[in-house]
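Removed: one protein chain of the complex. Kept in place: all other protein chains.
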Amino acid sequence: MTSEQFVQYMIDGITTGSIYALIALGFSIICTVTNIINFAQGHLTMLGGMISYMVIRSMDVPTFPTVIIAVLTASAIGIVLYMMLKRPAKFAVSLVLLAITLGAIPLTVILFKEIASAEMPVVAAAVIPILLVAIVGAVVYLNAIRRARKPTTVSLIIMTIGVAIFLEGMAGAVWGVDAVRPPGWTGKSSIEFLGGYIHPQALWMVGATLVITILVYLFFSYTMIGKSLKACAISPVAAGMVGIDARKMALIAFVLAGIIGGIGGAVMAPKTLMSYHDGFWLGIHGFFAAALVGFTRPIGAVVTGFGLGIYVSLMVGLDWGPFQGEYKMSVSMITFLLILVIWSSRLRDEERPS
Amino acid sequence: MKHFLRWTFILAIVIALVAIGAVACDDDETEEPTTPATGEPTAPATEAPDKESYKIGAVLSITGPASHLGEPEKNTAEMMEDSINAAGGINGHPIEVIIYDTETNAEKCATMVDRLIDQDDVLAIVGPTTSGNSLAIIDRINQAETTLISCAASAGIVNPVTPWVFKTPQTDKEAVAEIYGYMQKQGLANIAIITDTSGFGAGGKDFLLDDADGYGITVVKAQEFTSGDTSMQSQLTVIKGTDAEAVICWATDKESAIVALDMETLKMEIPLYCSHGIANPAFIEQAGSAADGVVFPAGKLLFADKVADDDPQKQVLVDYIADYEAIYGEGTVSTFGGHLYDALSMVVIALESVDEGASTADARAQVRDEIEQITEFPGTGGMFTMSPENHLGMAPGSLGMVMIVDGEWTLAP
Partner (left out) sequence: MTLFRWKYLIILALLLFWVMVPFDWFLSDYTGLAIMIGIYTIVTVGLCLLMGYTGQVSLGQAAFFGIGGYTSAILSKDHGIDPWVAMLIGAVITGLIASMIAYPIFRLRGNYLALATLIVGVVVWDFAKFMDQYTGGPDGMAGIPYLSIAGFEFDSPFRRYFLIWGFCLLILIISQNIINSRTGRALRAIHGSETAAESLGINVDQFKVKIFVLSAVYAAIAGSLFAHHLSFISPGTFNILASVKIVVMAVIGGLASIWGAIFGAGITKVLSDEILLNFGEWDVVAYGFMLIIIMIYMPEGVFPTLKSAFERDGFLFFPKWWLSIGKNWFDKLRKGYDYVRFRHQRKEVRP
């Protein structure tokens, strides 16, 4: 391995790691505040990439007659469930809100088909997907998660899986099954750095990740809302006693994770391409990075995200024995688990319930 | 007495439940034809409305990792169903193509095949899209004695030959031979390969490694990546450090596009060769300027206008492209849809000689026998001559090397 190659592996690792880091950050924020593992986090990222493509290249969007049938059928099943449960009160409201959620996505798509006929400036291409995904995050929270009837943690997790499947199907049906690549934000040719080459978009990816991480850190440490979020994470009951609205805090966490996912998708898509079924694997990588630090340390999750990216890259470069491109996923995961088990005594003390 | 009454009441309820179940199930079956997967109700056959329709099953990867292959196949199936019915069907029988999604999952594929055979009573099945799914169902196809014409590449599907399984696309081996032959002409000796870990990539890797010697080619480095990877820079950096004179990437369009883009980023000057898995206009769009100079083997569909006029395939190719692009838009045609076109056409040819009023089992057997006797059938993939020993039946020379120049497919020099 020459030094140029080493630099190149590091560049690749940091770039890939920045994606994992952003998704892990989203996982951690939601889990810290609400104790929910949001399996749709990778799909929110995918959505960010897809929407950014859509905004830039206004595509032909098919009509949505089938979704109406889906809504109606699902509504019918909802009615049956309602009858069985004899819970008339919240039912109607929930159904209407869910229908609105369902309608919101196609509506925005159609809206943007109208708006985006002209060429969009780069700023709009970056901002609009973020806003849209943030809205989706909020709507998902308001309608699905918050409306839940005496929810258990695990039922909420399954609900996020449901949302993930829903978003994936929606993206496949709306944007088609081919991968898309929005044009890069700046520059075309790669930048030379210490003998390695950097894709211009990679600078954006790493930069965005670092800026977001710093902002999240500052937000959690120095703002009142951030501190309230932390309080909710430590003890929801105590937080409630001092007048913090746990539900509002959860809403903020979901919106935050949505924003992060949207940024991640929009910033990565020009380099890595995006297709509708990418959300799951992205999510698994992010899940892994966040789980290694116990889901409750956003900054730690960013570090492991970068670490995972760099480790995998170097492993491909080493190309020896089990450290090959073929086995990179399993070997890197096993290595990280071993590190975790070796550190476990420390973790054990920390995690022990007080 | 009271007890007795209660028991009879219960029995009545149980019987009623069972009856409702049976009736509901019957309803399902009778309703089936009104809800074809095509969404559009098929045009009523004007000529012979009283003849019952021939049912053909299709199991395709409409969602999942291979969905960009399954989608054009689904489109083709719907297109052919409409056009054949508009032309009056087969001997007056309208056809009905029942399409199910396998989610690129072998288990779901097997379930759907069972459903097609047992519930829908189809006369033949086309698809599945991927080799893995096809291999998964070979045994049950032969047990159920229904014809399958696979649209997947692996040679293992028809080798060894099983009585009821056929296939239309060129095998990986032929594609590899085409690439190596071309490389030999270019005078390339040392190459590196980078492959996907999916079934498609793994199959390609085996052939690439095994067949290299015969063409005086040495594979100096073999790298792999996983579908869903976001960057192949590290693997390409490894290759860059060797004396490889060319790179062969064996994957479908998205991953190949990332490889092309990363090679551009790394300023690698050596040429990139790809598999026939990128014979999809989406690749050019994804890779943009990086696609220029990429060479890959493909069926004649991609360069139909350059095919000689006296070629027996010419008419089929031109017609298929015109029909497909009239419905699904300019520049959308890909070879994958073409494979399904060949498969479905063969089924249609076979159905033309099925006896009137034959039972399902008889009709299935007749379809199989007819397909095995097909000779000199011009398809989009090549000329097909089936025989009991050869269930692919494609004449050699069906592939050509295609180069992408300025975002257009052209014949490689």
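Which chain is which? They are A and B, in the order written, and residues in each are numbered from 1.
Convention: contacts are C-beta pairs under 8 Å (C-beta built on N, C-alpha and C of every residue); 3 or more make two chains touch, one makes a residue touch a chain.
Quick caveat, the model's predicted, so the values are computed rather than measured.
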Full-complex contact with the absent chain, from B:L69, B:A106, B:C249 or B:L399: B:A106
Residue among A:L210, A:I284, A:I299 or A:L318 touching the omitted chain: A:I284
Option from A:I165, A:L210, A:I299 or A:L318 whose C-beta touches the chain left out: A:I165
Omitted-chain contact residue, chosen from B:I62, B:C151, B:L266 or B:A412: B:I62
Those residues of subunit A which, in the complete complex, touch the missing chain: 37, 39, 66-67, 69-71, 73-74, 77-78, 81-82, 84-85, 87, 94, 98, 102, 144, 147-152, 154-159, 161-170, 172-173, 280, 284, 287-288, 291-292, 294-295, 326-327, 329-330, 333-334, 337, 340-341, 344, 347-348, 351-353
Where the missing chain touches subunit B, by residue: 10, 13-14, 17-18, 21-22, 25, 35, 37, 39, 62-63, 100-101, 104-108, 110-112, 114-115, 118-119, 131-132, 135-140, 154, 156, 197-199, 202-203
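Rule of thumb we're sticking to: only the chains that are shown with their structure count from here on.
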Centroid distance [mean C-alpha coordinates] between subunit B and subunit A, Å: 33
Residue ranges of subunit B touching subunit A (in the complex, touch as defined): 39, 62-65, 67-68, 70-71, 197, 223-226, 228, 230-231, 233-235, 237-238, 240-241, 253-254, 257-258, 261-262, 264-267, 280, 282, 285-289
Residues of subunit A that touch subunit B when the two form their complex: 1-2, 5, 8-9, 11-13, 15-16, 19, 66, 169, 172, 176-181, 183, 188, 190, 197-199, 268, 271-273, 275, 277-278, 281-282, 312-313, 316-317, 319, 324-326, 328-329
